[in-house]
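Here is the structure we will look at, set down as structure tokens.
The complex is shown incomplete by one protein chain, all other protein chains being positioned as in the whole.
Coming up: chain A.
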Amino acid sequence: MAEIRNYTINFGPQHPSAHGVLRLVLELDGEVVERADPHIGLLHRGTEKLAETRTWIQSVPYMDRLDYVSMMCNEHAYCMAIERLLGIEVPIRAQYIRVMFDEVTRILNHLLGIGTHALDIGAMTMVLYTFREREDLMDVYEAVSGARMHAAYYRPGGVYRDLPDRMPQYEVNKFKNANTVRQLNESRQGSMLDFLEDFTNRFNGYCDDYETLLTDNRIWKQRTVGIGVVTPEQAKAWGFTGVMLRGSGVAWDLRKKQPYEVYDQVDFDVPVGKTGDCYDRYLVRMEEMRQSNRIIKQCIDWLRKNPGPVIADNHKVAPPPRERMKANMEELIHHFKLFTEGMHVPAGEVYAAVEHPKGEFGVYAVSDGANKPYRLKMRAPGFAHLAAMDEIARGHMIADVVAIIGTMDVVFGEIDR
């Protein structure tokens, strides 16, 4: 009897390890992938077109919704593009705040990336631990911006406001009694910086816990070592950036190579992989979290000692402080014009890239001098990574496809835009 061995299957868009809305059409020979054809665009919202119909500042919240696990890094690239077009300087304190929150975001992203990657390939416990730590960092987001995820905290010219003096505290309710609340609030007695410092002191211990769970875990290694190997030449040809490139042994990090803000003032190392498989990329992500922790500590020290303005003084770009706006006619006019007509950005084009947790996130902005962008193109790292899915997955077993999706750390908010 003839044996039928070829299948074409749909992986996703409802599959839990498809990380959102990836529809992957897999052509299989038995259990071996012969061709993988990712169908994307199920989350396409036309952000770039929408941005053409909004003023420059109205598009800041759209940026949060691109890669919705590293919100502030997206805003960062967008604000940097506008600042370069305008040619304005960001106050030094705002630069330190941005660097600090970029690194908080990197930890947030890697915690989710590693947690869900482990969850996808069978280590359920990881995601429970990493989400516990994410909660603390989300609280930091909330303390500065009022929102746990979609912060809209970075603004052209600086950041929306200075760091708060007090950290919000838990209150007793029917789920949490007075004892629990007291324990939860122990680290929240001081300012936001105190809370974040307490977190950074604890965080290395948490990383050690994760490593205990995964790094030498036999099953984890069986699922990741030698899976999804990318050579440095392939990585460059496919346009890889970030961890996907560093995992293959190319020491390329925009924070070191093309430093922006105050990355040249802080001390950190760039971890690089050797073999370019999923396991190496996992190790790189773990070490990056520890390095981010180091950067955050340095920023906290600096921010404690150096008060100052956090947004540019140019009221054609950044709104005046509220008290001055209420007392001064000139400032009131600025405020009104800025929030109705918006700022006018000189004609020209610029490409601003940041080292996003997933790779190089760039914003290509074209202005014709109007109060809205003429064209805005987001360069999402995940788009290039997923494009190489076919060639990476070919020849692997179907279960390894899950490991490869996990290691690419794809998020459809940014890929589909």
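To be clear about the criterion, a residue touches a chain if its C-beta (ideal position, glycine included) is under 8 Å from a C-beta of that chain, and two chains touch if they have at least 3 such contacts; residues count from 1.
Here, contacts and distances are computed from a predicted model.
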Protein name as given in UniProt for the chain not displayed, "proton-translocating NAD(P)(+) transhydrogenase", "Polar amino acid transport system permease protein", "Dihydroorotase" or "NADH-quinone oxidoreductase subunit C": "NADH-quinone oxidoreductase subunit C"
Contact residue for the chain not shown (choose from A:N6, A:N173 or A:T340): A:T340
Options A:K257, A:R304, A:R322 or A:R394, residue touching the unrepresented chain: A:K257
In chain A, positions touching the absent partner: 40-41, 44, 46, 48-50, 53-55, 58, 84-85, 87, 236-239, 241, 250, 252, 257-258, 316, 337, 340-342, 344, 347-351, 353, 360, 362, 364, 366, 368-372, 374-375, 377, 379, 383-384, 386-388, 416-417
